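Just one protein chain is left out here, and the rest sit where they should.
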Amino acid sequence: MTAGPKATALAAFKDMPREPGVPKPDPILVVDNVVRRFGGLTAVEVNHVEIQRGSITALIGPNGAGKTTFFNQLTGFDTADSGSWTFNERPMNGVPAHRVARSGMVRTFQLTKALSRLTVLENMRLGAQQQRGENFFRALVPRFWRTQEDEITERAEELLARFKLDTKRDDFAGSLSGGQRKLLEMARALMVQPELVMLDEPMAGVNPALTQSLLGHVKDLREQGMTVLFVEHDMDMVRDISDWVIVMAQGLVIAEGPPSTIMSDERVIDAYLGAHHDAPLSETELEAQLNEAEAALSAEIEEETQK
Amino acid sequence: GGGGDTATQSSQSAAPASSAPAAKGDGTLTLGTLLPQTGSLAFLGPPEFAGVDLALKEINEAGGVLGKPVAKFDTDSGDTTTNIASQSVDKLLAQKADAIIGAASSSVSESVIDKITGAGVVHFSPANTSDKFTTIADKGLYFRTAPPDKLQGRVLGDLIVADGNDTVGILAMQDSYGTGLADQVQKTVTDGGAQVVERVDYDPKAADFSADVAKIKAKAPKGIVLIGFEETAKVVQELVKQGLPASEHKWYMVDGNTSNTNYVKMPKGTLDGVKGTIPGAAAPEEFQTKLKEVNPKLEDFSYAPESYDAANLIALAAEAAKSDAGVDVAAKLAEVSKGGTKCKSFKECVDLLKAGTDIDYDGVSGPVEFDEAGDPAVATIGIYQYGDNNKYATKALEYRTGNIAG
Amino acid sequence: MDWLTILTTTVHAAIGWETVVYGLAAIGVNIHFGYTGLLNFGQSAFMAVAGYGLAVTVTVMNMPFWVGILVGLAAAVVLALLLGIPTLQLRADYLAIVTIAAAEIVRLVFRSVYFKDIFGGSDGQRGFNGDFYAMNPYPTGHYGIGPFGFDERTMWLLTVGWIVVLLSCLVVYLLMKSPWGRVLKAIREDEDAVRALGKNVFAYKMQSLLLGGIIGCFGGFFYGLYNGAVQPDVFGTEMTFFAYTIVILGGAARVFGPVVGAMIFWVLFVFVGNLLAELVSNGYIPFMTTIQVGPIRYVLVGLGFILLLVIRPQGIFGDKREIAIDAR
Amino acid sequence: MRRAVIAFTAFLGGLIFLLAGPAQADPADCQGLRGTLTFQGQPVNGAKIAVTDEGGQPVETVTSNAQGTWEVQVDKKGKYKATLDVSTLPQNAEVRGGNNVRTPTVYEDNCSAVLFALQAKSAPGQAQEEAPGSTFWGQAAQLTFEGVNLGLIIALGALGLSLIYGTTGLTNFAHGELITLGAVIAYAFNVGFGIQLIPAAVLAVVVAGALGYGQDRLFWGQLRKRGTGTIAMMIISIGVAILLRNLIQFFFGAQNESFTDYNTQAGITIGPISAAPKNLWAIGIELAVLIVVGLALMKTRTGKAARAVSDNPALAASSGINVDRIIRIIWASGSAVAALAGIMLGVSQSLKFTMGQDILLLIFAGVTLGGLGTAFGALVGSLVVGIFIQVSTLWVPPELKSVGALAVLIIVLLFRPQGILGRRERIG
Partner (left out) sequence: MNAEEPEPAQSKAAITDRSAHVEGAEGAVLRCDELIAGYLPGVNILNGSDLYVGDGELIGIIGPNGAGKSTLLKAMFGLVNIRSGTVLLKGENITNMKAHSLVARGVGYVPQSNNVFPSLTIEENLEMGAFQVPGKFKERFEFVAELFPALKERRKQRAGSLSGGERQMVAMARALMTEPSVLLLDEPSAGLSPKLQDLVFIQAQQINKAGVTVIMVEQNARRCLQICHRGYVLDQGRNAYTGTGLQLANDPKVIELYLGTLAKA
């Protein structure tokens, strides 16, 4: 047990069967038969999924696959039609969102929720848990919460610096750019110091250079013993940091496996990745594609003119 | 409450009566009006202001009070939803008013009575009907000429019984005026042997009155009593619509709603035969013409006589007291209102006073005789009847005078 | 022109009981709306239950003054709970309407003939402030400089009133710079985000509703104590509207905003009204009669609010940057 | 103390009467009891009435005369007891309600009337006396009709409010005044210029629409341009409401007025319902307008653009929509519909400068109940509010009828926080 968390995680995943719903040796989250329907549409229908403790797991799938909805069910922001799930062996269905978060399972939002008229730093501080000053009566006497507040601020500033938001520290969060909001959203969630952090497309719209440096931070989280579950469409990122990948499509979990396996899975490529996922569009490919498109276009034009 | 009550009542809210400032006559009688210019009772404002203005005009034409013309400041009483009245009283007190005429609403009066009487100023309402004022702690400074509901209710109730209505429905506006009057009518009618089959207290601000009328309709009473202010026009519409016209059911009205310009616009005969009671012995017509000289746009005349009488009485009391200080005026008000040579206008009365005669002012709103609580003790109620043109005849069918207490 | 009267009444209004009463109501609204984003349009109901709680306890049940105050406070707490449980899950604009509705229900019940024996119908209740003035330490007299000043009763009420106002401001100040206040402000911005961070949003909203309601309920006490009476229609929607106007005039989410807003509000009200009345009665505005002063005063006051807010939409203390952030 | 004084004076009064000897029957000086007995329209002659004082001491027993009248003079004021001897009545007559004892009070110098209402003995007559529509269901039907009547007027107001709220996010507290304004303009045309109400109403709606357009062009639009927030605008609208309401009072006065046409129409009976023809017309017009506007909003390009603007003005502009133009159209139509609401309210009730203010809360309730910002929601919500107000009076006192409707609002929102037709927003 001297190996680092990464090694442990990789070891755990090494011989695991690559099939949907495979049991994990030390799951932090176990989900059973979660179903959510909107009218006629079944957005989520997950039979069984386990998330390995101390790992970085990616959840991928086409748009509308139900990933965000799945997150919503797990974190108490929406009520599942049926199903049950446990977090650290504790059943979590029907638990209100704030309790879910308190029990150590924190999520971010795909469509960011910056607290506009709070400063960036206040946004961060809010994330900290068990603040003494959040009790009405203790709040009245600054002495009770000052030192804790200072600690929180220190932690917040560290995170902000890492997320390149330190210059924005005293600006209103509402004045951040789209990408900066994403960053704040993630940094704030980390202030909670959760056991399991669920990131919904954390890097969409974030500058690639910054993404790269943040990935290091995410890996750090694993080193600190945190479990990360994230949704992402950036395959470079998925490949780089995830230990395990779960693929959803049309509400179902269709595949599971380590990144390399998943990315060569025919079905996944078909439904999700497309032909060009693993290589930058090369000149020749581009040409070919353009020609193809042009041909289609001219055919269309011809059709038009013929009409 | 009036002078006699003070000692027993003052413990309730006020500082001891002695704290009322001593007489401070400055030689000029200054009247303040605290009457509705805005708010839900704003329609009562114009006739009340006109009543005071008319009285003042006559007083000053007759040489004023204590040799000087009477000064007057008009302020807005608003309604209870705003705090205008309190502000207005502040202003009047700052302007050294000796007596304040108002407010129209009992509730508004209640909210300022402490302030006014605390400053040793006469608080004289032409329109408060709430029975609370009989016992209120007022250092003997509160008076009113308002139509005594007790007597009017009794007269109206008796009229209804005498007309043979064995079943009666009452539609009353839900405030102290409406419910007070309705209570009295209900009691009299029941005692007389008729049955009040339905009584509806309605919110005068309600969006419509169909449900209220439907309740009456369900009981189809022979007599229908309408107690309220100008919203009665809407109630009338509804009665006609729901098939309870005056031609089939006997309607009765009260002083608050007998004069209403909207009736004239209704089809001929809508109000034919309807009876109504109005306090006051004088034929309203003459007085109304005089008021129209003051304010040609006047349409409604509710409480104009009471306001007119209030101003006259204050002026006479000041003359009698030879002082314009509120406390002195209050002390003489009861005296000039009763027991002495009867007189009917300021000029007539003041001449008598100057000649050293004890006077008894009989006003347009009635004989006005104050009891020890500052309430009118005696009143005359006229019974009027509408004709085919939806107006009531200027001459009353009958006048009844009586003690308000019984 | 009686400038002295205009001046004195205006100065009195600035520090007078109306400012205390409306200021307290507005401090409550500021906590609800300014800090927490709860569009509580039922503030008048808190004042009403407090005023009536005191009045009914003292006059109908013949209990001592202090019991009345406790009953009033308890009534406000109960109202906050009753109002909060169903409404605090609603979106802001729905909450606004529901709270107006609740406040109207309260008013109509107080007003009704049906409950006249308890609440006194449309006339309300009076005669419950004796004990309060019995505690008055000021001897009889006039306190102030020259024409500016109050009698001993008003002085006593204002002394207590302003102490309560300042205490409330202090509490608001302390709370709002604490983490507790931070949670409230965050709820104002986005509840779901706050939930996601593990805060019990409902509990905080309820605490905010309670605190603001209790502060507002002192406004109800002072209203009753000053006027010696409570009446149902006083506590209509107008009062809440005015409280909101005051909050916005002073600047939302600013500690002293409501107090200064209340001063501006009443100064504007009194100054415009009395100036106009003087102008008319002295014949400077020949086409107007004194009866028309009332409505025109309101017209001007309305115009005044509009102009103030057009010129300074963030209010006196507000931060322009803050409102430039599009919260929609 | 007072009572003692009164008793004493009464006693003195009695003494004076005693001294003066038997009182004369001059009606003005009457002090006692009197009444008239009629049965089936005919006076009842010879019925015996015994009068005693409160303590049961007999005062006098009289017999009704040929006109059916009887009268007893008493010396003292106070309570008396009058008992009708039923055996002296005509064979088939009985006292209605069965009680033949009355306890009236005699006041000083006044005669009190005493009534014994007589009816035929047979029971069936009684049932016939019951008025039509007095059954529970009859009443319920009438009240439902009234509810629809009122609800549709509220719906017109609500539609305008909801349109403006939807496109601009402005909670317009001055909307009540737009309603009043419409009615008052129609009044000016109708009464001032003597134009028949229908053309006057059309003119008023047009003028109100133009005013609404101007209001946005000159005022609200300018505020938007300066980036004034919605809350500040809401408070500004309170200022506007105060201003407009009092301006209307200044010109129109504080009294109730009614239009010259269609005033106090007699009702016609349709089944259990009695309705004035104008109500039926009004319902027709209101429904037509509501449906046309609602459909226009759902189906026309401008309507969809309006909803787009309400969702996201910047994006709407990016899509090529002239946002200001759309908002002005909405303001114009919202004001026009509000004016129509005012006119309808004026026709069915009467006009007053506070009429809009008084109904505003119900309008807000309607809009909210239906779901903010949806046109048909406003219709449904308002109807629910209207019907509830009226029908609830079957159980609650009418003075509290708004309480019922408002309570329903709260209860419905408990279960459907997004309103009846509103939709929940997606989280995340």
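A, B, C and D label the chains in the order they appear, each numbered from 1.
One rule holds for everything that comes next: a contact is a pair of C-beta atoms (placed from the backbone, for glycine too) under 8 Å apart; a residue touches a chain by one contact, two chains touch by 3 or more.
On a predicted model such as this, the values are computed, not experimentally measured, just so you know.
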{"item": "Selected from A:45, A:122, A:201 or A:265 as touching the chain missing from the view", "value": "A:201"}
{"item": "Of D:86, D:317 or D:414, the one touching the omitted chain in the full complex", "value": "D:317"}
{"item": "Among A:4, A:64 or A:91, the residue in touch with the chain that has been omitted", "value": "A:64"}
{"item": "Hidden partner chain, residues of chain A it touches", "value": "38, 61-65, 67-69, 110-112, 164, 167-168, 175-180, 182-183, 201, 204-213, 215, 233, 235-237, 240, 271-277, 280-281, 286, 289-290, 293-294, 297"}
{"item": "Contacts of chain D with the absent chain, listed as residue ranges", "value": "301, 304-305, 307-308, 310-312, 314-323, 373, 423, 425-426"}
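Methods note: only the chains that are shown with their structure count from here on.
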{"item": "Chain whose average C-alpha position is farthest from chain D's own", "value": "A"}
{"item": "Chain D: positions in contact with at least two other chains", "value": "246, 249, 397, 399, 402, 427-428"}
{"item": "Chain C, residues touching no fewer than two other chains", "value": "108, 111-113, 192, 292, 294-295, 297-298, 327"}
{"item": "In the complex with chain A, residue positions of chain C that touch it", "value": "171, 174-175, 177-183, 185-186, 188-190, 192-201, 207, 211, 321-322, 325-327"}
{"item": "Touching residues on chain C, where the partner in the complex is chain B", "value": "2, 4-5, 8-9, 12-13, 16-18, 108, 111-113, 116, 121-124, 126-130, 133, 140, 147, 151-153, 227-229, 231-234, 236, 238-239, 266, 269-270, 273-274, 277, 281, 289-295, 297-298"}
{"item": "Interfacial residue positions of chain A with respect to chain C in the complex", "value": "75-77, 96-99, 101-102, 106-109, 113-118, 122-123, 125-127, 129, 131-136, 139-142, 145, 149, 172, 174-175, 188-189, 191-192"}
